[in-house]
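Only a part of the assembly is drawn; its chains keep their places, and the rest are absent.
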Amino acid sequence: MIIDTLTSPVILFFVLGFVAALLKSDLTIPEAFAKAMSIYLMAAIGLKGGVEVASSGITPDLIAAAMAGLALSFLLPFIAFALLTQFGKLSKIDAGAVAAHYGSVSVVTFVTAKEILTGQGLGPAGYMVAVLALMETPAIITGLMLARRGAKADNGNGGTPWHEVLTNASVMLLVGAFIIGMVAGKDGFAPVKPLFDTGFRGVLCLFLLDMGLIAARRLIQSRKITVRLVTLAIALPLINGAIGTALGTFIGLDAASAAALGILAASASYIAVPAAMRLALPEADPGIYLSMSLGITFPFNIIFGISLFAALAQAIG
Amino acid sequence: MFQTVTRKRIEILVDTPLAPRIIAKIKAVDISGWSLIHVDSGGGRAGEWQHDDVTGAAAKTIILAIASDTKANALVGELAPVLDSYRLLLTIGDVQVVRGERF
């Protein structure tokens, strides 16, 4: 299965980007184009999820998966925080900020997993997109709480930036497109399907090319990463992913959806959470959380994690 | 013919997500306006970075504001407590402006 994964153009473009950046090539994807692709991917994934839920309806599985996702996002940061302070030697503020990233999710990791799994006949349920959206923010609350328990006076910047967190671009777009998909249904979706469905995988290739460049450059340019933090950036997705896959299996999801829940748990945010942390915990060092989530955990999940949790879900399912 | 007066040119390099907070402080001290300029990349003691819009948290912006001496001082006072935690780069220079009564 990992061989199938590693010969997929989607993954190979990621590897190409990663290698190009390690070779210090001047290859870059214009940022406006990269952001455009991420908007496209979120709109497409939201729409398709909504269309699927419109035809399947709100099932007990959907509700169970949603509750499980919320619980994971709220609770996984506790494990991460403990490991980051004890083993990782981070301050409470930095540990809380990093923990929030690992409780939250990476949209691109999910999208890539969905494509890879679907290509192997193991497509997760449409409602997992709703679970994805639900998992983005709770971890921010836990992470901030953990960070602040031990924080000195926060210079008056503090307070959870509720408004920014709840209206952040990726939540708005995912949830909005999901609702549009539900309202439009299969028939309404048909005329826009050529753009949002047929072209999807190709765009994902180019986007992962850019993510490979970004991940590797962050890894190279970072000066804040210790061996202990590298270890945790690999251990945390393994732990969280195993918990997520097991929980998904336990609540009765099909193997594909359980794997998807595992991958969501394993993934770490690098869009919504960094922006929130920069606002709510400006003292926390962005060099640490971006290097861990984007530089190490993201590539790890793309290349190994997806296959791993798929295999696990099939083994215990 | 035309009259120029001396004003302060304030340049603040800030992480893009924090820019609205700085703008709020600019408004608080009643400076008449501001302009934002995109920064592509840079380097400092914390390493090098390139702007990527994917995770906007790593983007930086220059906030440019022209203000009178008094207002510039007031702004520096407002910014003082967050200078370190926000990792701001703040410079103030002298410039001549026409229609100086606006600033």
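Letters A and B mark the chains as written, and numbering starts fresh at 1 in each.
The definition used in the following text is that a residue touches a chain if its C-beta (ideal position, glycine included) is under 8 Å from a C-beta of that chain, and two chains touch if they have at least 3 such contacts.
The model shown is predicted, which means the values in this text are computed figures rather than measured ones.
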Overall composition (this structure file), stated as a label formula: A x3, B x3
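Here, only the chains that are shown with their structure count from here on.
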CA centroid of subunit A to CA centroid of subunit B, Å: 34
Subunit B residues touching subunit A - in the complex, by the definition given at the top: 15, 17-18, 21, 46-58, 81-82, 85-86
List of subunit A residues in touch with subunit B within their complex: 28, 31-32, 34-35, 38, 155-157, 210-211, 214, 217, 221-224, 270-271, 274-275, 277-279, 282-283, 285-287, 290, 294
